[in-house]
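Then we have chain A:
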Amino acid sequence: MRVLRVPCTGRIDYMMVLKALHKGADGVIVSGCHPNDCHYTSGNYHARRRWMVFKKMMEVMGVDMRRITFSWVSAAEGARWAQLVNEVTDQVRALGPYTEFRQVIGAGIE
Partner candidate 1 sequence: MANTYNLSHESLKGLFGSLRRDGRRILAPVDAAGRVELGEVEAPSQVAADYLQTILSAKEVAFPKVERLLSYTIAPGRVDLKDAEPRALPTVLFGVRPCEAKAFGALDAVFNWDYRDKFFNARMEQLAVIGLSCTKADEACFCTSVGGGPADATGSDILLTPIEGGYLAEVCTEKGAAIRALAPDLFRPGNGVDKAAIAAKVQQAFDQPALTSQLPGMFENEVWADQALRCIGCGACAFVCPTCVCFDIQEEADPKKGERLRCWDSCGFHQFTLHASGHNPREVQGARWRQRVYHKFSYYPERYDMLGCVGCGKCTRACPVDMNLKEHLIEAAGVKA
Partner candidate 2 sequence: MSDKNIYLPYLMRIAEITEESPAVKTFRLEFIDEVAAQSFDFKTGQFGLYSAFGEGESTFCIASSPTRKGYIECTFREVGRVTAALADKEVGDIVGFRGPYGNVFPLEDWKGKNLVFIAGGIALPPLRSVIWNCLDLRDWFKDITVVYGARSVKDLVYKRELKEWSERSDIKLVTTVDPGGETPDWQGKVGFIPPVVEQLGLAAENTVAIVCGPPIMIKLTLPVLERLGFPPEAIFTTLENRMKCGLGKCGRCNTGSSYVCKDGPVYTLAELNELPAEY
């Protein structure tokens, strides 16, 4: 599991999730502080709305959303983060490589 560090969930652009999948990731965790205790007051509120719309759009386009996990984890919840990461990595390993998506990368070039 590799980490991309950003100051707040508000900074997370859905393009980053798409680029991660484009670069061959089989699973993505998108996470940050809980709503109401955002250090920047409302970053995660905006992120939540974005994620709600993004998730539905990805489902409509047929992306396997079992591979993308959204979760609120605050800086204090070290144990819960570890548990979440282990759970998600096991789940993604069980799902295996995301071949459906991989086939699209490099397709369509003569």
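Candidate selection criterion: all candidates are chains of the complex that A comes from, given by their letters.
One rule holds in what follows: contacts are C-beta pairs under 8 Å (C-beta built on N, C-alpha and C of every residue); 3 or more make two chains touch, one makes a residue touch a chain; residues count from 1.
Only a predicted model underlies this, so the values are computations on that prediction, with no experimental measurement involved.
Going through 1 or 2, you find that the chain touching chain A in this complex is 1. On the chain A side of its complex with candidate 1, the touching residues are 23, 108-110.
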